[in-house]
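Okay, so here's the structure we're looking at.
Shown here: the complex without one of its protein chains, the others still in place.
The chains carry the letters A, B, C, D, E, F and G, assigned in the order they are written, with residues numbered from 1 in each.
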Amino acid sequence: MSPSQLRVLLQQVSQGEQGVDAALETLSQLPLEENLEFARLDHHRSLRQGFPEVVFGEGKTPRQIVAIVKRLEERGAPVLVTRVAAPVWAEIGSELPSAHYHALARLIHIDGQRDELSGSVGVLCAGTSDLPVAEEAALCLEAMGARVERISDIGVAGLHRLLNHLTAIRSHSALIVVAGMEGALPSVVAGLVSIPVIAVPTSVGYGASFGGLAALLGMLNSCSNGVAVVNIDNGFGAASFAASVLRSQGASKT
Amino acid sequence: MSPSQLRVLLQQVSQGEQGVDAALETLSQLPLEENLEFARLDHHRSLRQGFPEVVFGEGKTPRQIVAIVKRLEERGAPVLVTRVAAPVWAEIGSELPSAHYHALARLIHIDGQRDELSGSVGVLCAGTSDLPVAEEAALCLEAMGARVERISDIGVAGLHRLLNHLTAIRSHSALIVVAGMEGALPSVVAGLVSIPVIAVPTSVGYGASFGGLAALLGMLNSCSNGVAVVNIDNGFGAASFAASVLRSQGASKT
Amino acid sequence: MSPSQLRVLLQQVSQGEQGVDAALETLSQLPLEENLEFARLDHHRSLRQGFPEVVFGEGKTPRQIVAIVKRLEERGAPVLVTRVAAPVWAEIGSELPSAHYHALARLIHIDGQRDELSGSVGVLCAGTSDLPVAEEAALCLEAMGARVERISDIGVAGLHRLLNHLTAIRSHSALIVVAGMEGALPSVVAGLVSIPVIAVPTSVGYGASFGGLAALLGMLNSCSNGVAVVNIDNGFGAASFAASVLRSQGASKT
Amino acid sequence: MSPSQLRVLLQQVSQGEQGVDAALETLSQLPLEENLEFARLDHHRSLRQGFPEVVFGEGKTPRQIVAIVKRLEERGAPVLVTRVAAPVWAEIGSELPSAHYHALARLIHIDGQRDELSGSVGVLCAGTSDLPVAEEAALCLEAMGARVERISDIGVAGLHRLLNHLTAIRSHSALIVVAGMEGALPSVVAGLVSIPVIAVPTSVGYGASFGGLAALLGMLNSCSNGVAVVNIDNGFGAASFAASVLRSQGASKT
Amino acid sequence: MSPSQLRVLLQQVSQGEQGVDAALETLSQLPLEENLEFARLDHHRSLRQGFPEVVFGEGKTPRQIVAIVKRLEERGAPVLVTRVAAPVWAEIGSELPSAHYHALARLIHIDGQRDELSGSVGVLCAGTSDLPVAEEAALCLEAMGARVERISDIGVAGLHRLLNHLTAIRSHSALIVVAGMEGALPSVVAGLVSIPVIAVPTSVGYGASFGGLAALLGMLNSCSNGVAVVNIDNGFGAASFAASVLRSQGASKT
Amino acid sequence: MSPSQLRVLLQQVSQGEQGVDAALETLSQLPLEENLEFARLDHHRSLRQGFPEVVFGEGKTPRQIVAIVKRLEERGAPVLVTRVAAPVWAEIGSELPSAHYHALARLIHIDGQRDELSGSVGVLCAGTSDLPVAEEAALCLEAMGARVERISDIGVAGLHRLLNHLTAIRSHSALIVVAGMEGALPSVVAGLVSIPVIAVPTSVGYGASFGGLAALLGMLNSCSNGVAVVNIDNGFGAASFAASVLRSQGASKT
Amino acid sequence: MSPSQLRVLLQQVSQGEQGVDAALETLSQLPLEENLEFARLDHHRSLRQGFPEVVFGEGKTPRQIVAIVKRLEERGAPVLVTRVAAPVWAEIGSELPSAHYHALARLIHIDGQRDELSGSVGVLCAGTSDLPVAEEAALCLEAMGARVERISDIGVAGLHRLLNHLTAIRSHSALIVVAGMEGALPSVVAGLVSIPVIAVPTSVGYGASFGGLAALLGMLNSCSNGVAVVNIDNGFGAASFAASVLRSQGASKT
Partner (left out) sequence: MSPSQLRVLLQQVSQGEQGVDAALETLSQLPLEENLEFARLDHHRSLRQGFPEVVFGEGKTPRQIVAIVKRLEERGAPVLVTRVAAPVWAEIGSELPSAHYHALARLIHIDGQRDELSGSVGVLCAGTSDLPVAEEAALCLEAMGARVERISDIGVAGLHRLLNHLTAIRSHSALIVVAGMEGALPSVVAGLVSIPVIAVPTSVGYGASFGGLAALLGMLNSCSNGVAVVNIDNGFGAASFAASVLRSQGASKT
């Protein structure tokens, strides 16, 4: 029940066209969602975020992806589909002329109406094999309206590479730090900065990385303050969290 | 080598009291830390954070804790010791007259000089058994200068309890959400807000929680956007991360 | 906002004491919980179940347990507290004169107003070491108004013991089957009956049972149809589920 | 030894054609199965259930599947083969003219004689990637004679979608709730209903879902009452269990 | 229904005291266990094994152990109770005057009527910390009527210690090999003999032994032929299996 | 140093052709293997077993397999290669004209000189998907000279199928019991017999079988006496162990 | 800032061309890396090691590998790329005419300027399936300037094979011991020598090796002194560590 429908109901009560008991009955029968929509649960929120939904492409057929993208595109908002393998894009690209495909990040993107987020995010990456995950994070953030700086190949095995970028690293509102193998980079970075470090473990590594478990546990057990962790290889999840930090900062300024 | 010592060196070069080669040799021998200190790696940082160190009390003897607390107290900064069991406090409390002990959170605290952080943090807690972890987070945040609102016993088994506090929950700059068992609360909360949700799994649960593993994995796999996770039962870690979010917000305002 | 308050509002609109816009504003501000309560989310449900809450006693102090039990007791409904160790009961028993303590099941129970459930549940138990979990299930079911038959010590190592009770086993509406070690009993039972088998793994066993993991995995992988599983040692969880089956049956009859 | 053979033996004893000792010896030698068959262990049961066997297609060659299906079809009962990949069906479909193949659920089905089950089951599904498992559950239930309502895409990240269907959800005798990632949906649903919730974890998710382990543990640790769990991706197992609940309800009515 | 009862029934049929139909009905109603008992499922077996039951003492109260031992003792068969801690024995020893307690193996034993088993078993033990498990195996075997040779402290770190006993080791019908840490001893032994090697992992070891998991996995993955494995620390299980090998050998001779 | 070489040395010493010191030096320098060979470590053993080596085909190239088989074949002993996929055999079969390929068991076999083993082994199999592993065990045993009876499709979900074969099952010297999913068959069988039960878990099953882990843990935790376990899917390992039992029995007869 | 640039700065100060304050400011602004480079963090080190970088080929595209190899080759140092599958090499080999590809070890190598390392390393290998990992270790060591002896197929199932090579094994400065399955070889070897044993677990094995976990845990729990472990299948890691041992020895001589 939309506010205007509710207004009609109240007007009918006001004008005696409908009795109190009948109106009470009608209101009691409102499905819960109506109540929730009525309370504008998601209304303001999607406007504020400018990002109604991001599609997880893995396990979807090419046909399903085309259908979903077209439906989202009609709304005018930006569209993001993550985890789209190159052969899938090869098959459907011609049907989505307004879309861009980022091969490294395996991402489909269609630009759309959205606000700029205040502040900026540094996306740090330990090794070149971690780049697809880092790039997924960076592109998602840019699609969400954030400014991003990419700093790559600064793994802890060569500490000077990291220290060289320290000033740049410290200049951001939040950091996304992507690393596989032992996943030590977020701990070292967090020891050098005072901004939030969002750690992303990757599945890159030899046998006992167990698909990224080693890096995940390492990051969860960080001895440095100010580290929180998202799922293995989940660049998009880190981007979403970083965007929520920027949004919250923007909100707290006003 | 402090800036003033460096100035002396340069003056000596300037006045011919020391040759270029000798000065070059001296500078080459600078230990790395001198370089780093020189670059003021930690100087401004500890001033800005107002929190030089938090002590992990577990596995330390009562004697060690007393010694560390007294040393930190002399610096005038606030002191926090986490994971101090009640019997340990019973033994050492009389020696630390300025300290407060929070039994539920197992925390020793001594107030000290620190800045107020802008914004506020909601600390949400699924069940009463999760309270020690939530209280550790809340008290640490308060000690770090943040305003905190505690909202407890809002587990997903009774959804109306959560929805009842939705307006309050949405009013904060960041949320810490503490839950054991299946750890579903952060997902549900993150679906209803647009601010960062810092999820803390607890070790509360029946056998197959495996010491909090179930909640940890649940939170890492959240289907909602804007969730990041810290270690099991690590209320302090969540507080540190939330403080870094507030600090970053404060910084981005100026 | 209760139905009667809503009626007042509508009457005011009806009588012109309040304008449509003001009423619309008031309704928009309704906290979500009010909406939910208004929709009678939990009202009928707790009446129908006769069981508002079961307390998980583990990790609660004796003082907390006394306080919670007294508060629940005042409502007149039955009270159940699970996982209460004998020393805890020894300390608080005298303060809870109306309560009974079941040492084997580590359960505090106070009788109260509740409906009888139709049908009955067989609680089967593989070995004597699994009895505490089985007894927790049986006592909880009885407290919830169900009839229960206990059949113990029928592990698969001596198949004739199980087969001997086959007629009795088949006479129930649902079965709870409790077993540790390899947890094979639910599979064997489910192959012999056509009623639902609720499997409860226990932590009983040698080293490689890994705290009940072996039995849990065994039950989840049952090759027999009609087996579902609850958490390790969670007799109460099995009882709750069995009660929901009986309730659903009762409901579908009318 | 069939009842008629036993009758012959007893008649021979009755008529003095065979001595007591010889008859005793004969009866002692009865293989155990004869005793069991004689006790009609499975006779009435398969008649009552109307479902003699469901074939697990995974790991069977196309030739084996054809042979098994034809043998089962001759009995006149319905036939179900789960986990049949599309290429396998492409190879064998023409040989099984009476069979239907459901591509999404990877299921072969041949209708046959069976009773209708009383009551109905709601099959709830968190995300579109979980649909194959949900559809396997729904189709198996329908093949077993149950009425089914499918409610999809109601994951906890958008709570209003779930609440919108609450009345429909509450109208069933049992619920199957399918979810991947953190698997929180069964907990939330079970907190809102009083009927049995059969939880099915799926292997859908990022790295640290570990092939569905995260959802499995989450569901086993549910803080809500009335949840039991089946194996990862095991839609058929959930259907079997739900059917046993309906059957048990039907039986308890008579 | 015992054989003598069955004889009565047949005699009644033979003498016309009972009709064929009535007798058929009676036989049809025989509970399954009666059939099984009638088929002497367990009768000959317990006579042949001379060991009706071994009691798992862990998790039983002292009172329960006394009661069980006394009941078993009355039958005249030998009694074994495993995993009885010293304090439990201190409490109950005086009530069981005919019992012996083996402190290292934590075993209660009462001698009784049993056959000697042909052949012998070597019980090999890698380190002194593994002795409690090895001794449990050796004592159980002796109680079951087997001859045992104990060979201890022959871990693979000092290969000559093992090679020194090679002739003795090869003289047995079966070997039980007990080892913790990496559990390599069974592999090395099995490479040197052609008799069955029953491997017992123990929970002895540093952190990454994970309670015996390392030794267990090592033994399951043995590159030598002729190794089978029992549960962690399960000396009794190894003894039972070794006894079944000896019994089978004895049986195959006749 | 072979015995004949040693004899020459001693003769030289005896005849004064070599001094005591020189001989002592020669003997001191004997490589350890010479000593071991001299002690006939493996000589009698390979004669007695009639099986010098079984080749693990997995991970070997077709060329390597051909070369190894030809070398082994020249010795006249039987040859076994396990885990040979059908495409590999298609490529090399024509080069090994004396070899037989068993497609189900993925086994190459060439007959050769070997003793018959006394006694026989029952190879039991829970489901048809477990047949490849069971057949590997059966064929390896036959190649090693053992008599084998195969009993298949007797999983615990239909207990009567197992009980039907009880007499046959009890007639063997040892049993190999192969099962996937929850792996309950060995426990049930071992409760009904007094001969050794060698349990083989298979990787057959839904998600939470975790590649056979569920069945493996189930078998290790068997509540029945007389069960020992080999690696997942390791039919050959079970056969080797069973053969060692038969050999030991044969040896203990003489 | 390079030493020569610093010299220029100091000369300017010395000659009055730049004031002390300006020079101080310049030095304060030095990025950290400049400081570090200035301190010759990596300069001497890469000269001394002669091995600036080894490329992990897995997960890189053929194009990326060609580009990286060409860049490294220009520096004149030796080039190593590990984990390059044969099809990748087939595609790019013609573009890298100076490179050699080792198919078994999946390694690309280009010779270059490097020092010889003193001492030698024995690379021991349990089974032929472990050879790829052992060969990766051996080839990497040779590329790094070490002398290597390969000793293969000496698994613990046939102890005499190992003992036969004992003198050769003891002659080296360090040992790399590669083994899959239970991974017992390093323990046995370390018990026979007093030089460092670097253990490399491989992923070779049946189901319960869990991708090398069994061997990894076995090696970490070695009961022998002088064993340290690297990641599963990580031949390169073992080679790097062994090279550091040789380098350290060479250094400690001077």
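Keep in mind that, in the parts below, a residue touches a chain if its C-beta (ideal position, glycine included) is under 8 Å from a C-beta of that chain, and two chains touch if they have at least 3 such contacts.
Remember, predicted model here, so these are calculated numbers, not experimental data.
Novice: By the document's own contact criterion, which visible chains does the hidden chain reach in the full complex?
Specialist: The omitted chain makes contact with A, B, E, F, G across the full complex.
Novice: Could you tell me which of A:Gly57, A:Pro78, A:Gly112 or A:Gly127 touches the chain that is not displayed?
Specialist: In the complete complex, the chain left out is touched by residue A:Gly127.
Novice: Just to verify: which one of E:Ser94, E:Gln113 or E:Thr167 makes contact with the chain not shown?
Specialist: E:Thr167
Novice: Take the complete complex as the reference. Which residues in chain A touch the chain that isn't displayed?
Specialist: The list for chain A reads 126-127, 155-159, 181-184, 187-188, 190-192, 205-206, 208-210, 213-215, 217-225.
Novice: Across the whole complex, list the residues on chain G that are touched by the chain not included here.
Specialist: 41, 45, 48-49, 54, 118-119, 173-174, 192, 194-198, 216, 220-222, 225-231, 237-238, 240-241, 243-245, 247-249, 251-253
Novice: Residues of chain E in contact with the chain that isn't shown?
Specialist: Residues touching the hidden chain, for chain E, are 127-129, 158-161, 163-164, 166-167, 204-210.
Definition applied: only the chains that are shown with their structure count from here on.
Novice: Treat each pair of touching chains as one step and give the shortest count from chain B to chain C.
Specialist: The fewest steps needed to get from chain B to chain C is 1.
Novice: Using the stated contact rule, I'd like to know whether C-F or D-E comes out ahead in C-beta pair count.
Specialist: C-F
Novice: Measuring centre to centre with CA averages, how many angstrom lie between chain A and chain B?
Specialist: From the centre of chain A to the centre of chain B is 25 Å.
Novice: Of all residues in chain D, which are in touch with two or more distinct other chains?
Specialist: If we look for residues of chain D contacting two or more partner chains, we find 32, 36, 41, 127, 158-159, 192, 205-206, 208-210, 213, 216, 220-221, 225, 231, 237.
Novice: Chain pairs in touch?
Specialist: In this structure, the chains touch in these pairs: A-B, A-C, A-D, A-G, B-C, B-D, B-G, C-D, C-E, C-F, D-E, D-F, E-F, E-G, F-G.
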